[in-house]
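Here you go, one structure.
For this depiction, one protein chain was excluded, whereas all remaining protein chains were kept in their positions.
So, subunit A:
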Amino acid sequence: MSTEEQPLLAAVALHKAYGATPALDGASLAIRAGEVVAVMGPSGSGKSTLLHCLAGIVRPDAGAVRYRDRELSAMPDAERSALRRGEFGFVFQFGQLVPELTCLENVALPLRLAGVRRREAERRAAEWLARLEVTDVAGQRPGGVSGGQGQRVAVARALVTAPRVIFADEPTGALDSLNGEQVMRLLTGAAREAGAAVVLVTHEPRVAAYADREIVVRDGRTRETVLADR
């Protein structure tokens, strides 16, 4: 990692236990602006916990998470929530769209919550649905669309507020190969265009291959691989 550039988001020596179960045991990583980083590792190694700590959803027992030059755990809760809404976007494996709203309304929702007027919010939501190639499901509710379409709507919703970091936890975990490929192509393509960094948790190598580099978590620790000189 280059030292001259200040990371956008950094975790230093994170520790986290759930009761007696250790989830993170000294995990560190740094993400630069606009970079796509895959977080890989066996099941239960602490990938999701790391992502949740980075996003300020889970507070680590020890260690620090810094976004720009601010320490997440030192922020008041309200400020941290505001940061999450304004600067971060989220895509999960499933279950993130509001079932009562149409896909268009789902994508417009973060803007509405930020106080953008309905017409403007829906205009921008429609643009993102088009960018994610799912304009045709705009008027449908999430229950009536396919898994791949639903994930593309979720990606549109994550991107609509122009976040600086997208957190994606197994975004293709419930999709078949072809749909997984499409979601990854569109997610990374749109994030790169928008200059958003992506923290992509996955245990699928073909999904991780869409990233710029990978970090491996084992037993709650991040492993950096230094390739031999050649």
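Some observations on this one:
In this section, a residue touches a chain if its C-beta (ideal position, glycine included) is under 8 Å from a C-beta of that chain, and two chains touch if they have at least 3 such contacts; residues count from 1.
In this section, contacts and distances are computed from a predicted model.
Its record in UniProt calls the unshown chain "PadR family transcriptional regulator", which is the match among "PadR family transcriptional regulator", "Iron-sulfur cluster assembly scaffold protein IscU", "Aldehyde ferredoxin oxidoreductase" or "Isovaleryl-CoA dehydrogenase".
Touch with the chain that is not drawn comes from one residue among A:Ala13, A:Leu101 or A:Val216, which is A:Val216.
Remark: the residues of subunit A touching the chain excluded from display are 42-45, 185, 189, 203-206, 208-212, 214, 216, 218-219, 221, 223, 225, 227-228, 230.
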